[in-house]
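Heads up, one of the protein chains got dropped from this complex, but the rest are sitting where they should.
Here is subunit A:
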Amino acid sequence: MKIRTCKYFAKQSVKSIWRNKVMSLASIGSVMAALLVIGIFLILVLNVDYLAAKLESQVEIKVHLVDGLSDTIIGEIRKEIKGLSGVKDCVFVSKDKALKDFSESLGENSYLLEGLEGDNPLSDSFVVTLEDPRLAPQVTLAIKAMSNIENVVYGKEELEKLLDVTYFLRVGSLVIVAILLLISVFIISNTIKLTVYARRREIGIMKYIGATDWFVRGPFFLEGVLLGLIGSIISIGLLATGYYYIARYVEQQMFGLLVISLMPFQEVLKSLTVSLLAFGVVIGSLGSMISIRKFLKV
């Protein structure tokens, strides 16, 4: 394609966007709204995945011991667990410490535990960390087979719950995203239809002069792509700004209790930019292709 043809397409499409200001704004707005929602879901999914990966790497096995074991037996169990392959560390947590931790975690509500000091319902336990989280089931089985063990739990349930959340998030977002995409495609195709209508005389003349189909269609196609792109750039800007401040806020508020942390801004920005720009272009080209096919019989 010749450069002057590109220039011609660019000029025509910008002119049409300007001429149909209201419809162009509506198109950009709808693309933006759709991409904002898509972007929010994307950020959620990214963060849940991020969290899941983090949790997975932090998998620990909690081994509760039967009550009233002597220090010697506890020491033996500890040695036995440490001897298992794949175990990185094994830390003893007495039931008193467990109760203290629990009460601390309740904060203001710790009064609920008052009076339990004398009759601690918790048990002594070991926190076992692994070299590889994938070894968790295997190590769990091995520990369960040992004596004096009350039960063994590892973060599996939490992880699975999280993965369930991710799943629903994905399915839910797919449905909503699909609907929003359709709406934007529809609005863009209507905008382009207006342009085609406004320029129908010119199109007729171009056909008689011997313009090729793609030459006639180029500006309309570009117009759709531009509308999609503008919408996506605005939504990326809004989402990135929002995420930046939220991530900063979360970090400041949760400092110290960093069980949960958000995905770093840079990484989110990268994924957002790539995927939303792509979505914008796809929405725009679909919208213009529909109207070109329907209204621009060249």
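Just so we're on the same page, a residue touches a chain if its C-beta (ideal position, glycine included) is under 8 Å from a C-beta of that chain, and two chains touch if they have at least 3 such contacts; residues count from 1.
Here is the rule we go by: contacts and distances are computed from a predicted model.
The chain that is not shown carries the UniProt protein name "Cell division ATP-binding protein FtsE", picked from "Cobalamin biosynthesis protein", "ABC transporter permease", "Flavocytochrome c" or "Cell division ATP-binding protein FtsE".
Residue-wise, the contact with the chain that is not shown comes from A:209, picked out of A:22, A:145, A:175 or A:209. Of A:5, A:110 or A:241, it is A:5 that touches the chain left out of the display.
The chain not shown here touches subunit A at positions 2, 4-5, 8, 201-202, 204-213, 215.
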